[in-house]
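To start, I am sharing the structure in question, which I have written as structure tokens.
A protein chain is absent from this complex, but the other protein chains hold their places.
Here the chain labels run A, B and C in written order, and each chain numbers its own residues starting at 1.
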Amino acid sequence: MDNIEIIFKNIINNNIEFTKHGKVATYIPELAKNNPNDLGVYLITLDGKEYCAGDYNKKFTMQSVSKVLTLMLSLIDNSNKVFEKVGMEPTGDGFNSIVNLEIKDIHKPFNPMINAGAIATTSMIKGKSVSDKVNRILDFARKLANNPSININEKTFLSEKETGHRNRSLAYFMKSYDIIEGNVEDILDIYFCQCSIEVTCKDIANMGCVLANDGISIHTGERLISEQICKIAKTIMSTCGLYDASGEFAVHIGIPAKSGVGGGIMAAVPHKMGIGVYGPALDEKGNSIAGIQILKELSQKLDLTIY
Amino acid sequence: MDNIEIIFKNIINNNIEFTKHGKVATYIPELAKNNPNDLGVYLITLDGKEYCAGDYNKKFTMQSVSKVLTLMLSLIDNSNKVFEKVGMEPTGDGFNSIVNLEIKDIHKPFNPMINAGAIATTSMIKGKSVSDKVNRILDFARKLANNPSININEKTFLSEKETGHRNRSLAYFMKSYDIIEGNVEDILDIYFCQCSIEVTCKDIANMGCVLANDGISIHTGERLISEQICKIAKTIMSTCGLYDASGEFAVHIGIPAKSGVGGGIMAAVPHKMGIGVYGPALDEKGNSIAGIQILKELSQKLDLTIY
Amino acid sequence: MDNIEIIFKNIINNNIEFTKHGKVATYIPELAKNNPNDLGVYLITLDGKEYCAGDYNKKFTMQSVSKVLTLMLSLIDNSNKVFEKVGMEPTGDGFNSIVNLEIKDIHKPFNPMINAGAIATTSMIKGKSVSDKVNRILDFARKLANNPSININEKTFLSEKETGHRNRSLAYFMKSYDIIEGNVEDILDIYFCQCSIEVTCKDIANMGCVLANDGISIHTGERLISEQICKIAKTIMSTCGLYDASGEFAVHIGIPAKSGVGGGIMAAVPHKMGIGVYGPALDEKGNSIAGIQILKELSQKLDLTIY
Partner (left out) sequence: MDNIEIIFKNIINNNIEFTKHGKVATYIPELAKNNPNDLGVYLITLDGKEYCAGDYNKKFTMQSVSKVLTLMLSLIDNSNKVFEKVGMEPTGDGFNSIVNLEIKDIHKPFNPMINAGAIATTSMIKGKSVSDKVNRILDFARKLANNPSININEKTFLSEKETGHRNRSLAYFMKSYDIIEGNVEDILDIYFCQCSIEVTCKDIANMGCVLANDGISIHTGERLISEQICKIAKTIMSTCGLYDASGEFAVHIGIPAKSGVGGGIMAAVPHKMGIGVYGPALDEKGNSIAGIQILKELSQKLDLTIY
């Protein structure tokens, strides 16, 4: 029994209590139905070993975890022109903040990991139609997860579309400054779709694996993303991946990661492994409260920090 | 020849040069077609004398001048419940600012004279349908102006609807905080309609007259608005009527007034007169640059300040 | 028995209960010793009639009420150059806010009725030394109050000097942008002195009287301030006098007034009267909670609104 296997025996037990201190997201009605006690984790090493514990096979929607995918896809489609419309700086403000879009001299979103920035990167994804663009994102997710059966959770999509007024506000604000082009409702449909992609811990562990492996699938050996785009994604995950708790996560855990209000966190340990955790009870900043603790335990026991 | 008559002989000449230092609004394409050299004024005393000069019979759209009307109509419809959704404090920020909606603890617009606040008051106007509500505003405008032929400028309406993304952003932001209820696009249609009401200097001078006369038409003797609502409107015009130049306007001119980016300013001198000015060349804050100067000359020569 | 006399019989009783809903200022330790149940009012008409009720003869420190005096004195000393360093716009922010000094393009305080603005006007008062400048302010206060025995409360001055770190922060921020010149601690000493001038309701009623009378003492017939400076002061009191509750005060009461966290409010009803109220129990925005109610009753019953 190797080291990771030993850790995994107790990892859920060690961290399940933290779920009690968090709350499921309620501003998207469909997410409010999640079970706050769920907690799961999946770890895949670059040499192909897999470890799992807890509710690792429960499905959840990617939400902001998808922001990494649309950042990479828009970089594939537009190269560095992406950064003419969205910055790469962390911000001390919340994930749905609009303040800086108005008060800063340059009215572009600070980075692609906050809602405004992700709406901007989504708007740059190429395709003939809304459904074409959505399918490209979905195909990209399937490839990275090595799972062709990944799909969109229709109910969550509709729930987000119906209640996503804050995102609408962000999008129209950017439209007024020409940060985004094209039909705003179309862009939001794509954005809500990507947020509603349904995955398991294993899926996002596999995605993290591709990032950790600088773009090459450990299953097929195929290059799925360029090394450069992988590096950009991992760097921005490191500085901005956990909203306005990114700095604290870096100090305590030190792994490139991206969280979502669905409860998932995708982590990519460079040259070592991909990890997916799921725990829908969130802390005040919108991150999986017990999920962070699981990653903390893994980082400390396996010495995973990149710093 | 009375005092006002003498002043009016030179009032355009005295102030026309200021038009050169301003610019017509361009963010609404239809407004960009206005002639920056236009300048007109109309003054009606409560005892029925009328004075005019310059381009007093040119038509222009009310834009923000209409905010006074929808404030009063929503007060008629909802009494002081209006102020549960919109404040009465001046703000140092621009007319289309969104920052305070996010950073203040109470996420309601500061006052009904900025865009967010006016969208909120518009959302509270009663009626069975969009067109019903628009017609109520239009009827109210006609009554106050004593002019049944007042109408909406369709081209301006369509231009605003097409390009009004900043207002959309404000509206959806408020929707996300339940400041406004109902369909946002419907509310914006009403809002864009009221902005596009086409008037002359005489029309808004007549409106100012009703306010100056505490709600009673000088033409028919009919009470059109309660005294209390008139006072509220005049007070909020005094503290917030010229966007973030309201304080300076109060110091230099001291008359309850409301400006619009169409170039109009409606002024109500309590117990004395109503004044309408039109000059589409705007200063940096969105107020008629020469229009303010005309009101300054009138205030100083006729000692009109209320302070 | 005239109308005002009748009102004054019950005015304390009618409003004393409001004192229970407020709190004395605690951030200046010396002010924390005030009795939250105190409530007094003094009214002087321009034809010399005087009315009083409650704790009208209790002494309290002027605090922000003094901002009106230093505005006028710095206008006397510097004419309109004052407005190169401080604006005349109301702001939706609190009296000690620093945000706008940083984020606005023009780094000057919004108006002379907030702390930053008053520190700026104080810095422009002329004199050979700190004590010379303090004496000039004190003499000005004595003249306006028609009371040569007015003095500074030393304990309050020392208490403010010791704990006034927020004001220090504002002052050094402005120093870094050259809004204020000279030694910052000296300027703050003068500022803390003016805040600590000790007065009664009668004193500030007399001050309000001079303002209401456009600058001429009703006691001596002497012109103490120019009409123009009086108008400026009354206008800025109207738009900015009650911090970020100025708009609401205008709607409900409609009288040029200035409050202070010592519990005083000085009101000037143009061409009619001066009023001084004192009630150290403050509302959340730092204004005398029962004092505002007394002014409301007076405004409504005597129809004092200027709008």
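Everything that follows uses one rule, which is that a contact is a pair of C-beta atoms (placed from the backbone, for glycine too) under 8 Å apart; a residue touches a chain by one contact, two chains touch by 3 or more.
Keep in mind the model is a prediction, meaning the values are calculated, not measured.
A.B. asks: Specify the shown partners of the omitted chain in the complete complex.
C.D. replies: Listed by label, the shown chains it touches are A, C.
A.B. asks: Out of A:15, A:45, A:111 or A:213, which residue would touch the omitted chain in the full complex?
C.D. replies: Final answer for the missing-chain contact: A:111.
A.B. asks: Of the residues A:22, A:164, A:215 or A:254, which one touches the chain left out of the display?
C.D. replies: A:254
A.B. asks: If I consider the whole complex, including the chain that's not displayed, which of B:103, B:130, B:216 or B:302 touches that chain?
C.D. replies: Considering all chains, including the one not shown, the answer is B:103.
A.B. asks: At which residues does chain A meet the chain that is not included here?
C.D. replies: Within chain A, the residues touching the omitted chain are 87-93, 100, 104, 110-111, 231-232, 234-236, 238-240, 244-248, 250-251, 254, 256, 270, 305-307.
A.B. asks: For review purposes, identify every residue of chain C that touches the missing chain, sorted by number.
C.D. replies: 97-99, 102-103, 165-166, 168-173, 175-176, 184
Just so it is clear, only the chains that are shown with their structure count from here on.
A.B. asks: Using Cα averages as centroids, what's the distance between chain B and chain C in whole Å?
C.D. replies: Roughly 32 Å, centre to centre.
A.B. asks: Report the inter-centroid distance (CA atoms only) between chain A and chain C in whole Å.
C.D. replies: 54
A.B. asks: Two or more other chains touching the same residue: where does that happen in chain C?
C.D. replies: none
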